[in-house]
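Sharing a structure here in structure tokens format.
The complex appears here minus one protein chain, its other protein chains still in place.
Going in written order, the chains are labelled A, B and C, and every chain counts its residues from 1.
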Amino acid sequence: MLSTLKQQVCDANRALETSGLVKLTWGNVSGIDRTSGLWCIKPSGIPYADLTPDHLVVLDLDGNITDHGSQLRPSSDTKTHLHLYQNFPTIGGITHTHSPYATAFAQAGRELPCLGTTHADHFFGTVPLARPLTPEEIEADYELHTGVSIVERFRELNLNPLETPAILLSHHAPFTWGKTPAAGLDNSTALEVCAQMAIHTLALNPSATTIPAHILNKHHSRKHGPDAYYGQKDCAK
Amino acid sequence: MLSTLKQQVCDANRALETSGLVKLTWGNVSGIDRTSGLWCIKPSGIPYADLTPDHLVVLDLDGNITDHGSQLRPSSDTKTHLHLYQNFPTIGGITHTHSPYATAFAQAGRELPCLGTTHADHFFGTVPLARPLTPEEIEADYELHTGVSIVERFRELNLNPLETPAILLSHHAPFTWGKTPAAGLDNSTALEVCAQMAIHTLALNPSATTIPAHILNKHHSRKHGPDAYYGQKDCAK
Amino acid sequence: MLSTLKQQVCDANRALETSGLVKLTWGNVSGIDRTSGLWCIKPSGIPYADLTPDHLVVLDLDGNITDHGSQLRPSSDTKTHLHLYQNFPTIGGITHTHSPYATAFAQAGRELPCLGTTHADHFFGTVPLARPLTPEEIEADYELHTGVSIVERFRELNLNPLETPAILLSHHAPFTWGKTPAAGLDNSTALEVCAQMAIHTLALNPSATTIPAHILNKHHSRKHGPDAYYGQKDCAK
Partner (left out) sequence: MLSTLKQQVCDANRALETSGLVKLTWGNVSGIDRTSGLWCIKPSGIPYADLTPDHLVVLDLDGNITDHGSQLRPSSDTKTHLHLYQNFPTIGGITHTHSPYATAFAQAGRELPCLGTTHADHFFGTVPLARPLTPEEIEADYELHTGVSIVERFRELNLNPLETPAILLSHHAPFTWGKTPAAGLDNSTALEVCAQMAIHTLALNPSATTIPAHILNKHHSRKHGPDAYYGQKDCAK
């Protein structure tokens, strides 16, 4: 089970680079096995092309490193991932990137509005923006409080993490997630293209309106609802 | 005949991904054999790189599935394709993408004006925008009414589908078509680049004028008219 | 001599596609052997990847086809190339593309100002814009008058074609040229990147100033002047 997970997480990390979503080592993917409560994440600063499943750092849901064979430090964002796994029990994989268009919304301090069906197929409405952290939070534990601010924002807005599997962090960049590591990565791809489309849309029409609720509901339910007819029946998306 | 068509449609679907027009599984190509009235389309949610001709779903012009050997669901957009084949009898292939620049025009609720000869070589004037669907239409049959709104707009404007082989759907994305599946795909490529050029043009000159009628007519007729001299004589474009 | 030229022109046409400057068949390269007065050009509408030197159409400086072994029509832009070879006797190769950023300036009806040294290294000041053609010119001979409008604009501005090896055509796209087919293609690459940089520059600072004359002169002369010290001594650029 764990070796399958490690392979999936390794594959998704390597796909980060070939997808064009990240440059240098600006991103990481993790994945969790909910049965054992064990999860694994990319080590910090390792080039994607060099990554093998054995490089991954395995942790439990208390944040203890349980398998550290390769003696590599986990991603510097590990505590953010941990907090999301602890508080969003339905998610199975998390992806963090600094993809340029999504990061531009984060840097501009703007939520990503749902302007069309591309967005509606992946995110059920606006992708929210988490508040900036306070100096005290950064001093005490920056990465933990990054996770806290994400969960806080989802609770304020009463959002379901699997319906809106993404957030923008002020002055920082996006996090996405999904049922599996691969699904979380797909949501990073979707978020980046939706952000690109939104920037061009707003340039063409600064008062472009968000998609009407009946289209949003239709697109979301045809892909994710109980009577979904997008994709094949046995494809967990 | 059908096996040739299936190969062409499979090739065009696979080219969607390598062309950069689509990410994930956001697009599909279909093609029709007008002699038999049979047509085929990509199954829903299947990665392009895995697609073979045997995966394609074959239908008749009443929308009945006639060959379902691989037991895969057809694209969720199948009824839109069907309605276009029923109402645009000269077209032989249809492509749907969410290519970012063309989608930005659709999301902005703007038609794509003909600003230059690149556009004129492929689309005889403005690429129109279909109206948003009503909640009732979406509830009754979303994909059918998407097709209805396209045909309705072409009839309102008295457009010839082979002269203007593209439309933008409000809050959604483009559809293109052509005499063959490959020609429909080429028109998706052309539409995306024309939309990119138009966005940059309007940034440089918000009151940029459309191409004068005499240049539009010249470019269109040199490529598509009875005395066309673009390309080689035996090249059906 | 001609077989060398044909190989160079074939190579440059094939590089058009891999360079990203053109999509579909939206561009062409020609080259001339000034000793014999023979020149060759891409046939119309042939995919770049399929092109071999034998496909090229050879013409003389009166526009007569002298070698038509492959029986392919020359590029529809042939008369434009011919007029430039007739009137710009120092040029040895011509490239036409619809590269998106340069085309945006053409569609916007704006010259490309010299905003920095990247531009100055290739184009000695503003890249000019040719006037739109009249309906009469288009009716009489569109491609010939395209060439006429280019030469007219260079004479009005008293420009040296090798110092400013590019023009933008209103509502159309750019032409570039150089001492050789490869140099003309390099100037298409340079023009596209300079146009991209200019669009971003003008977005950041709509009143960005052109490069001061002393920097323009310095950059141009260090690369192209009699005491040029850019590149290696035996490199004809």
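Please note the rule applied: a contact is a pair of C-beta atoms (placed from the backbone, for glycine too) under 8 Å apart; a residue touches a chain by one contact, two chains touch by 3 or more.
This is a predicted model, so every value here is computed, not measured.
Taking every chain of the complex into account, the omitted one touches A, C. Screening A:48, A:88, A:105 or A:230 for touch with the missing chain picks out A:105. From the options A:44, A:87, A:126 or A:209, the residue with contact to the unseen chain in the full assembly is A:44.
Of the listed positions A:16, A:185, A:199 or A:216, the one in contact with the omitted chain in the full complex is A:199. Even with one chain removed from view, chain C keeps its contact list with that chain: residues 115-118, 121, 186, 189-190, 193, 196-198, 200-201, 203-205, 208-209, 211-212, 214-215, 218, 222, 229-233, 235, 237. Interface residues of chain A facing the missing partner chain: 23-26, 43-46, 72-73, 76, 98, 100-101, 103-110, 132-133, 135, 138-139, 142, 171-173, 199, 202-203.
Going forward, only the chains that are shown with their structure count from here on.
The touch graph of the protein chains shown is a line. Distance from the chain A centre to the chain C centre is 46 Å, each centre being the mean of its Cα atoms.
In whole angstrom, the spacing between the mean C-alpha positions of chain B and chain C is 32. Counting partners per residue, chain C has no residue that reaches two or more other chains.
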